[in-house]
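Here the complex is missing one protein chain, while the rest keep their positions.
In this document, chain identifiers A and B correspond to the written order of the chains, with residue numbering beginning at 1 in each.
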Amino acid sequence: MADIAVHESVTSHDDHGPAAHGSITGISNNKLAMWLFLGSECLLFGGLISTYMLYRGRHGSGVGPAQLFDIPLTSVSSFVLLMSSLTMVLAVNAAKRKDDRNTNLWLAVTGLLGALFVGAQVYEFTAFYHEGVGFTTSLFSSSFFTLTGFHGVHVSIGVIMLLAMVAIISRNKVAGDKAEAVEMIGLYWHFVDVVWVVIFTLVYLIPA
Amino acid sequence: MALIASPTPTQSLGVFRRPVAATGWRSWVFTVDHKKIGIMYGVVAMFFFLVGGCEALLIRLQLAAPDNTVLSAGLYNEMFTMHATTMVFLFVMPMAAAFANYFLPLQVGARDVAFPRLNALSFWLFLFGGVFLNTSWFLGGAADGGWFMYSPNSSRLFSPSHGIDFWVLGLQIIGIASLVSSINLIVTVLNMRAPGMKLMNMPVFTWMVLVVQFLLLFALPVITVALFLLSFQRNFGAAFFDVDKGADPLLWQHLFWIFGHPEVYIIILPSFGIISEVLPTFARKPLFGYKFVVFSGAAIGFVGWGVWAHHMFASGLGPVSVAVFSVATMLIAIPTGVKICNWTLTLWGGKLWFSTAMMFAIGVIVLFTIGGLSGVTHAVAPADTQQTDTYHIVGHFHYVIVGGAVMGLFAGFYYWWPKVFGKLLNERLGKWNFWLMFFGVNLTFAPMHILGMQGQPRRMVVWPEKLTGEGFFNLQFWNQIATVGSFLIASGVFMFLVNVVVTAKKAEKAPLDPWDARTLEWMTASPPKEHNFDTIPTVHSLDEFFHRKYEEVDTDKGPRLVKVRSAEEVLAAEEAKADAHIHLPSPSYWPIVLAFGLPVIAYGVIYNLLLSVVGAAILLLGIFGWVLEPSVAEDSDYDPPTGESETKELSSVG
Partner (left out) sequence: MNTVDEHTEHGHHAHGAEEPHIPKDSYFIKVALWLALLTALETSTYWIHLGGFATPALLIMMTIKFFMIIMIFMHLKFDNKLFSLMFYIGLGLAIFVYCVALSTFQFFAS
């Protein structure tokens, strides 16, 4: 890490104040902060996934993962979330081109796909509940609902951020760099997607 | 930028005028200035230190006599749980955050942290979380499961009051505070350094704080998971740690200690950083082996992730795990030993100035070495299984925490007081403070090693007279010595408080550079101006300030470092180059509003989920106000509106 401080080109006499613009590494504060946060989130989801892995077989004589999961449904919703990452990328690229119309369009599509995913999850949870698998039924069910629920909350927060961003852009009220704001939401969104890639494989596809 | 009368000025949510007052309570409550936030962190942490200290004294009073009845068994459980929780989460960590907040930007030559509003948010979350946690005393009793809250003690069956719920939710709030501030400070150090301030030019305190922030960043989510699982068990009927339902209680122990061991270094490393500043200054020579101190600090931070299970040797991990963790634990003693060597060799041959700060720093070396040595012995698993959960362990970690971390923080108080408040703390009272604490620590915690080896269990509420034993190993004798010692520590702390009052009352100002110091934070006024530096200094070397004062001059005895400029001259040269436009972030309502939402949500989880909805609404209001608020107040928000030259801006978001 010793070579991070590479150059001394920070201009301390530009008109907009030194600290706001030139950072010594030349990278943006916001993006660095977001990546640090995502690094931290790895340990959050790691803990939840480990808890599930430890407890996935502990359902006594009740329903276990093999009987419960509806793989076709989850495959479709996983696909939806994956494709929302593509639309997010398109939004980020549009924002970089300063193309507000397309930025808003792709942000809205991404939010919609995310909402679809959350909807599928709500449907899935309800279906499980009707099959007699509730939050407190077994260690398996508690850890399953906790893990996927945390992920669902992350997606929901993402959806809110996306839609709020659409509203803020269309009213032209962005405080700061618009393209970067969209990119930050994008990073968060892709991360949530990548976590689902892991959950989909480890929880749903690999047989317990 | 001309003054344009905007029809919708950037009043928050279009309702309030931006809180731009420079004086009065508003200037503190809505501030985003890292120095004011640092001072507030310090004041609140000191308050909690006194709270935790009173809890400690009650514990020692209870153990001062056989079959004592100062505290009931239940209250005693609450007392030791909250003593530990308060000292770790509400004193040592936030006090380190106070120093970090105040001095990190100054030491790297920045005008503020990277995200000033997030910084304010961290502080308010910490304050509200701490207050929330402590309201449990008045709402049916505090947490009583011990600070690591093992199952089954943490279950409803064994702890039916709301105490543990308060504990869980309070720690979540404080955890968010630390997480936010860790991201903030890492970005500040990596991105906001002055020109020329390479990583290997940074002061050791900055380095150690950086390592600590990485530890916090990656350790906090682990405890967050554990706390969520526990609160789902207690509040929503899950059974994550309930053996009856087939759960593995060791899961909690793993999650807790994966967080908990890095936490040990989170507690100690800031103090290592402080004394690495104090020792060279008062030995009047550079820190011996700067790179070794930095890299060993980073190594401690790294290896610290691979040793957590040594807290669990008695839990039946299996021989392979125990052997692996045993060896890893012994390894981590190496970088720690490196540091102690470096500090000692910094003193070697120096012209020592025994100021109070210096004495505290030397005290840290001595006491931490004792605590560290007894710590290494716990790496030997067979010995550890005998010592686990006895007073021997209590003695060990108090040497490390009080002797290492707390004494280091006191070294920081005496060293940096003139910088923060412009006045020198009284040295005479300081010496009293030091010696009372130094003897107090030894009298309190050394006997605990003996008590532990004799089998006095940790967390035991009474010791019966007939079991006290005879002669040298008499439990009563050593327990009473420990109690006397604890009151010595308390009187030492009292001396400090007296010192603070005496110092505040005296008129005499401290000189600009009272200690002939070495690092950038001294290259500005005392207390620093709101914008820290009139011009951002350009850094050429480690110990930049020192090298501006001293230059190598050829004498008849060969080249010598000679003081060629006084601190005043160095500062005057900098001020002559002052930036015309200095932009600072504007104060904001939203950090405190957002922070206030969280304890409301937490009360709701315990009492009524409707209240949580209200809390969430406050939270959302805070977030939206925040997002829509430009970080720079428009001129029209000032009363009277300010001219162009005084526009204030520092950072774009945050």
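Assume a residue touches a chain if its C-beta (ideal position, glycine included) is under 8 Å from a C-beta of that chain, and two chains touch if they have at least 3 such contacts.
Here the structure is a predicted model, which is why all the values come from computation and not from measurement.
Undergrad: Considering the complete complex, identify which of B:Y76, B:F218 or B:F272 is in touch with the unshown chain.
TA: Here the residue in touch with the unshown chain is B:F218.
Undergrad: In the whole complex, not just what's shown, which of A:G47, A:G64, A:G114 or A:G152 touches the removed chain?
TA: Of the candidates A:G47, A:G64, A:G114 or A:G152, A:G47 is in touch with the missing chain.
Undergrad: For subunit A, which residues lie in contact with the unshown chain of the complex?
TA: On the subunit A side, contact with the omitted chain comes from 1, 3-4, 6-7, 9-11, 14, 20-23, 25-29, 31-32, 35-36, 38-43, 45-47, 49-50, 53-54, 71-72, 75, 78-79, 82-83, 85-86, 88-90, 93, 96, 177, 180, 186-187, 190-191, 193-194, 197-198, 200-202, 205-207.
Undergrad: For subunit B, which residues touch the unseen chain?
TA: 190, 214, 217-218, 222, 248, 250-251, 254-255, 258, 305-306, 308-309, 317-318, 321, 652
One rule holds for everything that comes next: only the chains that are shown with their structure count from here on.
Undergrad: Quick check on the complex: what are the subunit B residues that touch subunit A?
TA: 110-112, 114-115, 179, 182-184, 186-187, 190-201, 217-222, 224-226, 228-229, 232, 236-240, 245-248, 251, 255, 535-536, 538, 579, 581-583, 624, 627-631, 649-654
Undergrad: For the complex, give me every residue of subunit A touching subunit B.
TA: Against subunit B, the touching part of subunit A is residues 1-2, 4-5, 8, 10, 12-13, 15-20, 23-25, 27, 29-30, 32-33, 36-37, 39-44, 47-48, 51, 54-55, 58, 60, 135-136, 138-139, 142-143, 146, 150, 164, 168, 173, 175-177.
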